[in-house]
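The complex appears here minus one protein chain, its other protein chains still in place.
Coming up: chain A.
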Amino acid sequence: MSTHGPQDAGGGPPAENLDYRIAHLQDRLASGELGELGVRVDARGGSVLLTGTVPSTPCRDEILRTVHEELAGFPVHSDLVVTEASSPDHAEDLS
């Protein structure tokens, strides 16, 4: 017999569950103004780590604003970097 009823489910109410809030954040980043699919959002204990490369500084600022709004109350660490747009300094020889 199962001893697990709904009252035993871990993680608290769905609205406060970090997993689901991260999933909703990623939906919002993808479908919203930014169309951003390249940002990885990972829970690290009770905080959140952002990694990835974004096309511009305004994009990064907008992502961070969205993340802080969507995940209010959770510490957010950002390792997001902006794409490098310089010419390469070497070529690869495929011979």
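One rule holds for everything that comes next: a residue touches a chain if its C-beta (ideal position, glycine included) is under 8 Å from a C-beta of that chain, and two chains touch if they have at least 3 such contacts; residues count from 1.
The rule we apply is simple: contacts and distances are computed from a predicted model.
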"Metallophosphoesterase", "Cytochrome c-type biogenesis protein CcmF", "Dehydrogenase/oxidase" or "Fe-S cluster assembly ATPase SufC" - which is the UniProt name of the missing chain: "Metallophosphoesterase"
For chain A, the residues touching the chain missing from this view: 34-38, 40, 52-53, 55-56, 58-59, 83-88, 91-95
